[in-house]
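Can you keep this structure in mind? I'll have questions shortly.
The other protein chains are all here in position, but one chain of the complex has been omitted.
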Amino acid sequence: MAVIEPGVKGAHSISTIRQSPLVRTLGAAVAALPAYQNTYADAPPEFTEVGLRYSHYSEDNLSTDNLIAGARGRYDIDVTQLWIEAPVGSNWSVAVDVQNDSMSGASPWFVGTQIDGQPGVIMSGASIYDNRVEVGATTRYFWADGNAGFNVTHSKEDDYEALALAFDVAWNSSDNSRTWSASASTSNDRVEPVNGNIPVFIDSEDIDTASVYFGVSQILSSTAIVRIGLGYTFSEGYLSDPYKLFDARPDEHGRTALSGGYRKFFPEAQGALQIDYRYYSDDWGTDSHTAEVAWHQNFERFALTPYLRYYSQREADFFSVIADLDEEFYADDFRLSSYGALTVGLRSSIQIGEWQMEGQLERYESDNDWGLYDGEAAPALVNFWRATIGISWRFD
Amino acid sequence: MRKLSTYPMKTFVAFLLCALFSVGVQSDPTTKQDAIAAPEFSLPAIANAEGVISLANYKGSVTYLDFWASWCGPCRLSLPALDEIYQELAPMGLKVMAVSVDVVEEDAWDFLARYPVTYPVTIDTEGNVPKAYAVNGMPSGYLIDREGRVRAVHVGFKRGDEDALRAEILQLLEE
Partner (left out) sequence: MHYALKFCSFWKNKTLKTYRFFCLFVLIGITGCSGLEPVAAWERGYLAEEAMQWQSSTREAKFKGHVYTSKEASSGGNGAAGGGCGCN
């Protein structure tokens, strides 16, 4: 809350211009650009929020046409997210996030040639189980023109451990029409693959990652807002997949993402058009386009958002359908191949007093033919379903 | 009846702009001779009053004029806090008049059902009054003395702000 003291008169006022904190406070004044989301607003969340969210992720079985050996069943993951976010004092907030991923299933071990000459997948054999627990804490400071947050996240599973630190800052222009944001993060990861039903060839390896991002959003009118952002991430260390038989990747990976977004509200329809786009490019030869379109429809206490996502990537330089072991780097991982993918989904949320409930269902399918880039089809492209339910509660 | 007398409007806006860039570090409300008159207006009541309310009705009383909206996050703190101050200081002569700037009146009703207040609330769906007051953030409160002059402006609302606000109002009430 700013207090302007009106009435320092004429000439006198000119001689006493001082950059008091009050000026800044008023200038940026909590003008409630996204009033309900503390990511961009400049006041801490008004109330404490606790929430619980459960998602089930399930990949389709591998088609028998593409299977040489092993189980057809691929990954199933149960994800539980629990969080609390609370204001502290008048200028701070604290959030704690806990996430548990419970994974089971098999993944492609390597790609070989079938009797008919077509490539086929040898799966990693019987189902494996793994559990990942991630704990993150964020503190955020709010001042009149912006906010800054600091986050520490630790993730642990049987064969992988990561510790990440992130810092982000957002500040508003004096008329609150434009918000600049910047963030930087670093992560130290350790891979310690476990010998299960497939052999692994390393004991313990490290990956170090650093990432920076810069973005700006601009209010265009009382019903439209646009944003653009550029991010760069660099990793070095053991970047191959230890659970694949033929996988040798460079030990450095630089990647750039240019992203943009647009939101337009239609008061007569009580709904908004949401458009997002990302161009990605890396030094492994991959680049990609991602476009998302959604329509958020408000009803009385209820909202429904159907959405579409299209994604297309170019294969990495060292990818081949069957790994070429004569090269320095090689991989047969479908994730590095050329393909296109489509996601269709529906999200809904309902607000009852201080309770909010949400539900979401989406289907992802990928196909080499849907891509914008040339490249041979990998036999193990993934299709999946994902369903989420969640509930959160706000209290004083 | 949402007409506004435009005569003091320009002076007021000009004055506010000046104030913005020339704030002195004073902790007391502005002295009487420096303050300028709050622009007069009339708006329809939507809660705790009937018909049309004019700011003129409050002449002679220390009045807190509060602009808010149902979509404003900090208003979920400021309305209950202001109501508490109102209930405490009304016996000493404090008046509060609130102006919702919601475009849809039902949104304001819904908000008041969740965060009820006891002071009179009006609505300006066209934004004329906040414009006249050069409202620069949500919520915005204007502390007006017994002579109808604006003595302090509050923009935004955070936890703990109610203490400073109460102290300021008390000071005007004791004048």
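Per-chain residue numbering starts at 1, and chain names A and B are given in the order in which the chains are listed.
As a working rule, a contact is a pair of C-beta atoms (placed from the backbone, for glycine too) under 8 Å apart; a residue touches a chain by one contact, two chains touch by 3 or more.
Here the structure is a predicted model, which means the values were calculated and not measured.
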Interface partners of the hidden chain - shown chains only, full complex considered: A, B
Option from A:94, A:122, A:163 or A:342 whose C-beta touches the chain left out: A:163
Contact residue for the chain not shown (choose from A:55, A:90, A:114 or A:127): A:55
Absent chain, residues of chain B that touch it: 67, 69-73, 101-103, 127, 130-131, 135-138, 140
Hidden partner interface residues of chain A, rising order: 29, 31-37, 39-40, 51, 53, 55, 57, 75, 79, 81, 83, 97, 99, 101, 103, 107, 130, 132, 134, 153-155, 157, 159-160, 162-164, 166, 168, 175-178, 181, 183-185, 187, 189, 191, 207, 209-213, 215-223, 225-234, 241, 243, 252, 254-261, 263, 265, 267, 271-272, 274, 278-284, 286, 288, 290, 296, 298, 303, 305, 311, 313, 316, 335-336, 341, 347, 349, 358, 360, 364, 382, 384, 386, 388, 390
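One rule holds in what follows: only the chains that are shown with their structure count from here on.
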Distance from chain B to chain A - Cα centre to Cα centre, in angstrom: 42
Chain B-facing residues of chain A, complex: 1-9, 13-14, 16-18, 20, 22-23, 25-27, 29-32, 35-36, 41, 43-47, 87, 89-91, 144, 176, 267, 353
In the complex, chain B residues that touch chain A: 15-16, 18-26, 28-31, 34-36, 69, 71-74, 76-77, 103, 114, 136-138, 140, 150-161, 164-165, 168
